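Once you've had a glance at the structure underneath, I'll fire off some questions.
Of the protein chains in this complex, one is absent; all others appear in place.
Let's turn to subunit A:
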Amino acid sequence: MKFRAKIVDAACLNHFTRVSTMIAKLAKTCTLRISPEKLNFVLSDRVASGGVSMWCELEQENFFSEFQMEGISAENNAIYLDLTAENLSRALKTAQNARALKIKLTNKHFPCLTVSIELLSVSSSSRVVTHDIPVKVIPRKLWKDLQEPTIPDSDVSIYLPVLKTMKSIVEKMKNISNHLIMEANLSGELNLKIETELVCITTHFKDLGNPPPASEDASQERPPEQMAEVHVDIRKLLQFLAGQQVNPTRAVCNLVSNKIVHFDLLHEDVSLQYFIPALS
């Protein structure tokens, strides 16, 4: 098993750092899947994460000037590593003024992802910062739980409003109730509702627009005003929104009534899929 990669471009480095920071906000520990073309940050719907699952994908060509990997075997040419996302984020943050950054899989007492950063320095000699991030290699038999999730057939698909606005609203609602109702329809309307004995609060977002439907039939069947609603835990939604530091290039929310909320975001060239299950 082998993995070596190098980033020399400052913009790529910053972008990669932002991605890792976002992942660190979304999950405490996650799985890093390394394959010849892609890097994925995966969170499977374990009980520990409360049923939330995540699949973040980036094309390695867009970031790394050098990239080599060799999986367990030729047929299973991938590497799955469990790591604490914050470690990676912290390591990358020290690369603010880096000339080059290298990541490789090493073994120092225990398997590590070694991030080696060569810093720009005033003097002739360079300064090198090395971070050894402990990782756990996931055996082949557990790989099946960490595959790309299938996109469910959604009842409603809608573009999201500015995430920062949504986040500040959800933050205030969190103080009142843990149970949030998300509903949306095909007329570009999204509502966030909380209901308690004393008070009901609803925030209405209008004119959001809906992405074109997958097939003709689906759109004709459903009346545009009909809301699809999902009851979710507000903290999970908030954690997701808090992780988005920058407004994404494209943000779509798919609702499957009373089942699941699926967020499909695109940050420049990095795609993020996030699933929040409905409260039972």
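Quick note on the criterion: contacts are C-beta pairs under 8 Å (C-beta built on N, C-alpha and C of every residue); 3 or more make two chains touch, one makes a residue touch a chain; residues count from 1.
Quick note on the criterion: contacts and distances are computed from a predicted model.
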Match the chain absent from this complex view to the correct UniProt protein name in "dolichyl-diphosphooligosaccharide--protein glycotransferase", "AP complex subunit sigma", "Cell cycle checkpoint control protein RAD9A isoform X1" or "AP-4 complex subunit epsilon".
"Cell cycle checkpoint control protein RAD9A isoform X1"
Touch with the missing chain holds, among A:V129, A:I201, A:A242 or A:L279, for A:V129
List the subunit A residues touching the unshown chain?
1-2, 4, 68, 70, 72-73, 75-76, 84, 87, 90-91, 94, 100, 102, 104-112, 114, 116, 118, 121, 123-134, 137, 139-141
